[in-house]
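Every protein chain except one is present and positioned as in the full complex.
Note that the chains are named A, B and C in the order they appear, and that numbering of residues resets to 1 at the start of each chain.
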């Protein structure tokens, strides 16, 4: 390592720290896995854990090292083909639904790959006299990209484990049944009509889909003080919510019937009790936690049943613009929603991503990034719904007020929940 | 018929006229069909022509006669089960994709059914001393509903005929190759930013999805003076538009590959010439007509290729708020887009539905209708895109400025085209 | 018509009679149909009735008129493409599963086609001074081919009607509940081991798959005097026959689970009573009739349950080599199995095709026909099982002792039943 290192600006030093920490956190998440667990792809929505490890590494290699590092040699020229996720402009990606058929490279080879790239990145950062802004920017994107895959690692591993008939836990720690606390009643926060400002201009870091700040006519609305709880959702089920077509969007009703949905993903009724698969194995559903692993259609049907609606993403952003972002995120290690009312003050964030009623579209006057990164977000802008907030599997440092998560409305394997809203004050 | 008829208010008389005319127009559309043609369902998106004849009749019978006419006896108690389209609150509908398996009732029985209901409706309207507003309203909805099915009849029949290896024409008239006229250059109409008003408050007739009038912050934009033409779309194809993933939304690119899309629906290249199936049989593609039978994804890819974007539905509505609605609609009998430049003044409307970049969602402060009619529009608000304008298969009296048509973004069997827009003035 | 007619040999006269009668019988079978009923294809195993009418006509036109009649002009050059069933050597056939999408030609046009070909055939037969043997042979094949389609017409129409939610009857005659007669006990006919002779050498007419006569070592066996009855099959069901995997071949058990088979096709239990769709509408299952509409797998499972086995096709043929072929065939007009014991003598034939345990293979020293007719039978010799006998939908004049019918073992829409056998005398 170069002696230039001592002259590193604190900015670069911070960047290296953040990079190293992020890469380490990823490896922490897979520590409980056996080698065999890294290979499995139990659904075409999920990827094998080892694929995540390799793909995030490929991202740094392809976008930064290959592009900018003098005399960099790729770890293996075959990896480009295998670990490109969807960047069509970089060559035909390996078919997503067949990732579980790739026994090679082995987990050890992928760890070697990670180490190889880590060394090269750190070397590059420490030896460049002046680090171009473009590289700094790509480093930040790469770190954020890896954080997104940390969340996917958790939700994909959970799904992989859940389908095994023996329902192995992902985390081996002793289960502590978390207490069912008193559920704080929903309060309504009201907002007047007027011109709001939505989005960000990227002073710190943001994705292209959050930019730019733009005006938006905001109609008067009210939004609930907390997400809907398991207790409330069980009332919906008991009131035959899954059996009444008038509560559902047409596509949602089709899904209910085709998939025989009767409850959130992972729930099953055993001797009259709702139980659910969690990262620590099967537990009773805790009534005082936010409901999670539901599709947009279930959130929407619940809201219709309850006489409310989901908020738009603009309402959500406007309502929370002054809030602190504290809550139960990836770093807590819980990897499960926490009970409402655990803290005296109540809490308003985290635990679950919150479905909004807003389809995922481009902001006014936005323009996508150039080159391969232009594929990062914008090309998914069809048939997706926006989720806001952040979940117990999201790194806290990854999210912010203007963050826009998006998924197809029928997906349930993310930690997705929702909050109610209504017209007027 | 009662002697009260002479005292009919002119409002009721107009209603009867409109009803009778609409019902007759439907039968006009199927006049060229052989009995066998009424039975075919060539794709699960289309319905057999005889199903349309029966379903529109069932709508009047179920919503008005059964609900409000004293001592009305349904024509056949089995029809409710067969001809309910999707009103889950009225009982389980017959599966859509199997409508082509119903040989019975015969076409003649369905015509008898139509006559039976027509007589009962006219009798009801003429004999009620005071016609309740509710019935008037339902009549208007029923007429508009039947007009929607007139458009579907045209597009479904076209599709049914097109898949026959012998490519029979729907309209037997002699084909007149329409002249390829000079294509007027696109002009840009610009609009300043500010608060616009979108939607309607239903003074005359409107669907629930168009209501209410609401404020909207409009960013400055410009919109093209006419839709994109076949000539222009051919340039996109020649520039390998269907082969370049960077131009496409991810789902669109999947569709291109899965379905091997290389051109709009109905187009095929024969000896270097693009030809297309039309309602009059196979013709050469006329370069000076608006391109049609394309998906949202193709419209979006073209716009990206051309360096523009699609308009939002609010932009579209705002831009055309003062226009006359003249153009080539169902009544012209052409059932095909007309050439640009056929009229001196140019023309700005009709011919094709125009894809917007707006997903189909509820307007602020809207509320769906109550009862079965609540299922009319709102329950389709997921994974659909809004189209504005009206096509050569749309009855002119059916549409208006605020009309919101909507289809899944991948569908191509409607007369769908698009118009370009851009940010700023 | 030529005056030569009077000099017709009686052989040709017989041929014309047979031809005319067969063609007329086909039209008799479709007499109860509405035009709409001719168009429907409710399953990819069945064909629309109008397709059968056209295809059998095409067979005569293609094999005889086009090949041998001087100056014959085909009725429509497009029909060859549409109505070729599977003769790959004659050009790519229209996809079988899409036959129900062909609204044209109309039923009337197909009837005109039939008349056109009938006239040309009769003219050819009556005007040729010496009719070549090849043409006589093709006429006989064409007549037998049409008889096969008569059987398919009945079974396809039955299936088409059965899936309609209103369960229209095919035959409108008043239903006479056929009496449930005493079931004659099964007797066993025993045969010693030795060399048997199987097949035919075609002195009269036979298909290529029945030829030639060949020796076969026959092990001693016994065969039941009548097929298994509905009463007996109900006992199998009541003994949980459809729930016990050990009774089933592996593929059969998969089918039971995938399709949720619980009884023969068309059976359903209503208020504790087995009822079944018949060509005359829904009736109670008559216990004294042979069970029918079952797959090979159900026949095989029943036999295993009962402690017996199915006969081989050689055993069947050897056992019945001296029997008269009397029984309930198409000509009776019943189009449904008759009760055992209706005749004093009992009866041993007809009513249902009998599954054997013999896969459909070539006989030793056989050679398939040359040219397109070589595709008639031999190319289906994989994954089919042989059925022997003849059913209530088979023309009596079509079958004979050595006749080999064959279907995939999972099919149930034919009138298929079975008879038990066992080893030894």
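Simple rule for what comes next: a residue touches a chain if its C-beta (ideal position, glycine included) is under 8 Å from a C-beta of that chain, and two chains touch if they have at least 3 such contacts.
For clarity, every value in this text was computed on a predicted model and none was experimentally measured.
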(request) Check the whole complex and report which displayed chains the hidden chain contacts. (result) A, C
(message) Of the residues A:107, A:294 or A:334, I need the one that contacts the missing chain.
(response) A:107
(message) Take the complete complex as the reference. Which residues in subunit C touch the chain that isn't displayed?
(response) 86, 88-89, 193, 195, 214-217, 219, 245-246, 248-253, 296-297, 357-359, 361-362, 364-365, 374-375, 379-383, 385, 409, 423
(request) May I ask you to list the residues on subunit A that touch the chain which is not drawn? (result) 34-40, 42, 50, 78, 81-82, 94, 100-104, 106-107, 160, 163-166, 168
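The definition used in the following text is that only the chains that are shown with their structure count from here on.
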(message) Going by average Cα coordinates, which chain is farthest removed from subunit B?
(response) C
(request) State, to the nearest whole Å, the distance from the C-alpha centre of subunit B to the C-alpha centre of subunit C. (result) 48
(request) Express in whole angstrom the distance between the two chain centres, defined as the mean CA positions of subunit A and subunit B. (result) 39
(request) Please list all residues of subunit A that touch 2 or more other chains. (result) none
